[in-house]
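Only one protein chain is missing; all other protein chains are in place.
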Amino acid sequence: MSTATLKDMGKSHDKVKEPLNYLNATNTIKSWLFTVDHKRIAIMYLVAVSVAFLLGGLAAGMIRVELTVPKGQFLTNDAYNKVFTAHGVIMIFFFLIPAVPAVLGNFVLPLMLGARDLAFPRLNLLSFYVYSAALVMGLAAIIGGGVDTGWTFYTPYSSVYSNSNVALTIMAAFVAGFSSIFTGLNFIVTIHKMRAPGMTWFKMPLFAWAMYATSVIIILGTPVLAITLALVVVERTLGFGIFSPEIGGDPVLFQHLFWFYSHPAVYIMVLPAMGVINEIIAANSKKRIFGYEFVAFSTMAIAVFGFIVWGHHMFASSQSMYLGLVFSVLSFLVAVPSAVKIFNWATTMYKGSVELTSHMLYAFGFLGLFTIGGLTGLYLSSLATDIHLTATYFVVAHFHYVMVGGTAMGFLAGLHFWWPKMTGRMYNEIWGKVSAVLVFLGFNLTFLPQFVVGYLGMPRRYHFYPPEFQLWHVMSTGGAFVLGVGFLLPVFYLLHSLKYGEKAGNNPWRAVGLEWTTMSPPDTHNFHELPVVTWEAYEYFQESHHGGDVGPSRFPFDDEAVYTSSDEEVHV
Amino acid sequence: MSLKSMENVAVVGSGHHMIEQKLSVQFEDLDQQNESYIVGMWAFLVTEVMFFGALFLAYTLYRTMYFNTYLEAHHFLDVKLGTLNTLVLLSSSLSAALSVYYAQHGQRIKVALLLAFTCICAFGFMGIKYVEYTSKINEGLLPDQNFNYAKALTVFHEHHKPAAGAEENPRANVAWEQLQLARKTNQVSFVAPKDDPNTAFVESGFDNRVTSAADATARVVVKSAARERFDIEAGKAKIFFSIYFCMTGLHGIHVIIGIICMTTLILMYLTKHPAADDYMPIEMVGLYWHFVDIVWIFLFPLMYLIS
Partner (left out) sequence: MNELQLAPIAASEYAGEVDKLFWVMNALTVVFTIIVIALIAFLAARYRKGSNVDRSNPTTHNTLLEMTWTLPALVLGLGVFTWSSRLFADVYQPPKNAREIFVIGKQWMWHAQHSDGTRENNEIHVPVNSPVKLSMISQDVIHAFYVPEFRIQRHAEPGRYTNMWFTPTRVGKYRVYCNIYCGTQHSEMGGWVVVQSREDFEKWQAGGGGRPFYPGGISATTGDISLAQQGATLFKKYQCASCHADGPKSSAKGASLVGLYKSMRQLADGSKVLADEGYIRSAILNPNDVRLANSTGSMPAYRGSLSESEVIALIAYIKEIGTGKPLEGGSPDSVAPAANTNSQQWRFMYGGEQYQ
């Protein structure tokens, strides 16, 4: 039916002077605030989530300082409870959930798929403003008195007993939920409908698969959390009764509804980071991800299984034993696809050409920390050990290994990987490596002791603790400072690179992927002409399906040829 | 680079009803654009289903736990108004479907008229809802701090007095009997005798025994058992009405959003706004409106027709 074509447009682009890109095409403040360009929105998101991350990190620092002594006097009980709640709320709703999808996903997904933008650019901008509004609400609640329920908002404490800004904080989380729903919708449509000619589902980069799985979880799970939180607000402010045991309501229903979202939310946080790791491992090994299909399917499997394991957060509650058994076995099963990924990533390097760039170091950090995070998760899916370890520091350590070791490491890895594409500048590689190593070491020093102290019986969310746990807490606090320095370093050298960094070429890492065929930074509409994909994902050389020699890649590398099975590197 | 300069115009349609669609810059062709909108809308509706899904789950759980209360409390909902609202919404859905059809064929006037009719129905729905809500609130059935099941029961039984010689009204009997029993007994209050350790222990509740003489003579106020029994029933009824107000309230918000969307569309059609050339917006609103309708189709029997 359609007669429209954009070919003419492409030509008009060619006349545009080469240096004109999405950053310098227009430079008024208004052109940023009202932009519908996914790349500019990604940059604004980057600024916003960085602010959230630093604030959440500040709260974490206060917690660690306070816990250096068993009976810390720097904060009162109330203040301590408010600080750890602030840490949880900010980090989860305003950093971990949006970080990779809204920043990196927003920036590279359309580029990877060969699209000019996301399917709904204005919805994308709305998503950013909704997020910002939520962040402002959340900060207003925290600064204007604070909230002391913990980020889980368990009823009846949150709905009846707490005397803090519960309603405003919950509304902030509620609004932030809409922001991620908008992003999720946009990604789903974009992946379904905006792929460049030739880009079939199984030619998509695995990052796009991860974004797809994440978006599916977002649109299915987030509304359930939103409505549950809204019910708590209604109960708290208007006096309605849904979860209140006073009138015969069931507070455990809240937990079921809450974890129905909040367990899959773990995968919302970690799947995108896994997607980033795929890209980096492939690019730095110059190899196709080992078992591409397995990784793609395991991503989708995690998204599906993720929805049926929520009850493992409630083994110690009044949930029945049989329900516990079902949730436990499902939780063991969900671990399998994650294990598949770890081995596939490692095996990708086999017969590759491995470069230890700073983003590769971050990716290695991810692999190590996520392995430990995933394995310790099994202690908590196993019923017998869970009823000892649940809600102790063992859990705290476990989910930090997954969330910081997984998501935050993945985010930093991706940021370093795509920074030249985003800004057109190279950062200082040495500082990048220093930061990656510091984060890894600091992280382990912070959280390994917490496994031990959790096993010893230290409950989470405790302001005062018995003196015999002090040694472990001191170690943890020490590590936290190393970790803090590791996290702050990139702020400086990345900002520094904006002005003083070397100019990055189109494809500084010589990686396969449509985003590397555009200029750095990309043009406002990404591609001069819509690309036609003729190569497989990660085609660093042409696969030999029937056992013959490998051929050169069909991917249009800019300048130098990348790795092929080279002549001088023959087996001795 | 302004977006406008890059917009392409395509003309589609058949016969003499030509309609124009504008292609946004991010899309390659109109098929891609239209399909994107459709996929996006369906994904959005999935989200909406999950929104209501959580509430339906809460509804089902408490319905299983407190079926009798549900059965009794639902008699306070006006089935006649509910049925009327169902009919209003169903006809609005029909006109919405027709308006989409005419939009695809470029018949502006028909589209605007049908949309206006849909909108009027939506207003009608909200008006009827307003009547229902007001009467619930006046009866004391808004489940906030002023929730007053006793008042509601009394009013209800006055209005539904059986005609002379007719049978007693079978509705809401358990709660009503409990209320009448409760009214016969007043609150019991007594002074605990100093020398009775058991009373003292009763009175301090949690802390079994008391230390000082002053505590031991504290006044104990105990609600009469019948009163307490009624309060339990009222508590469960409060859960029912909380769920009723939350679900119908959320649905009402969706109706209002629908009204806003449709009014915007009508204005666009009347002012011949260029964006109204495209039939996709109205198709989206149409899909949305059908969803709102379907939710009500579930809500109506679950709330009004419990048996």
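The first chain written gets the first letter, and so on, giving A and B; residue counts start at 1 in each chain.
As a convention for this text, a residue touches a chain if its C-beta (ideal position, glycine included) is under 8 Å from a C-beta of that chain, and two chains touch if they have at least 3 such contacts.
Computed from a predicted model, the values in this text were never measured in an experiment.
Trainee: Quick one: say which of A:F187, A:F240, A:F364 or A:F443 touches the chain that got left out.
Mentor: Hidden-chain contact among the options goes to A:F364.
Trainee: Out of A:L33, A:V47, A:V136 or A:A339, which is the one that touches the chain we can't see?
Mentor: A:A339
Trainee: Which listed residue, A:L126, A:V252 or A:V434, touches the chain dropped from view?
Mentor: Hidden-chain contact among the options goes to A:V252.
Trainee: In the complete assembly, which of A:A25, A:A133, A:V304 or A:A391 touches the absent chain?
Mentor: A:A391
Trainee: Please identify which residue in A:A196, A:L383 or A:L530 touches the non-displayed chain.
Mentor: Checking each option in A:A196, A:L383 or A:L530, the one touching the absent chain turns out to be A:L383.
Trainee: Hey, which subunit A residues sit against the chain that's not shown?
Mentor: 70-71, 77-78, 81, 148-150, 152, 154, 156-157, 160-162, 245, 248, 251-252, 285, 287-294, 316-318, 321, 324-325, 328-329, 332-333, 335-336, 339-340, 342-344, 346-347, 349-356, 364, 367-368, 371-372, 375-376, 378-379, 381-385, 387-388, 390-392, 452, 455-457, 459-468, 471, 541, 543-544, 547, 550, 563, 565-566, 568-572
Trainee: Tell me which stretches of subunit B touch the chain missing from the display.
Mentor: Within subunit B, the residues touching the omitted chain are 174, 197-199, 201-202, 204-212, 215, 222-226, 228-229, 231-233.
Operating definition for what follows: only the chains that are shown with their structure count from here on.
Trainee: Hey, how far is the Cα centre of subunit A from the one of subunit B, in Å?
Mentor: Computed from C-alpha means, the inter-chain centre distance equals 36 Å.
Trainee: Could you please specify the touching residues of subunit B with respect to subunit A in the complex?
Mentor: Contacts found on subunit B: 1, 3, 6, 8-12, 23-32, 35-36, 39-40, 43-44, 46-48, 50-55, 57-58, 61-62, 65-66, 143-145, 147, 232, 234-236, 238-239, 242-243, 245-246, 250.
Trainee: Could you please specify the touching residues of subunit A with respect to subunit B in the complex?
Mentor: Residues of subunit A touching subunit B: 1-6, 9, 16, 25, 36, 110, 115-121, 181, 184-186, 188-189, 192-194, 219-224, 226-228, 231, 234-235, 238-242, 246-250, 253, 257, 260, 524-525, 530.
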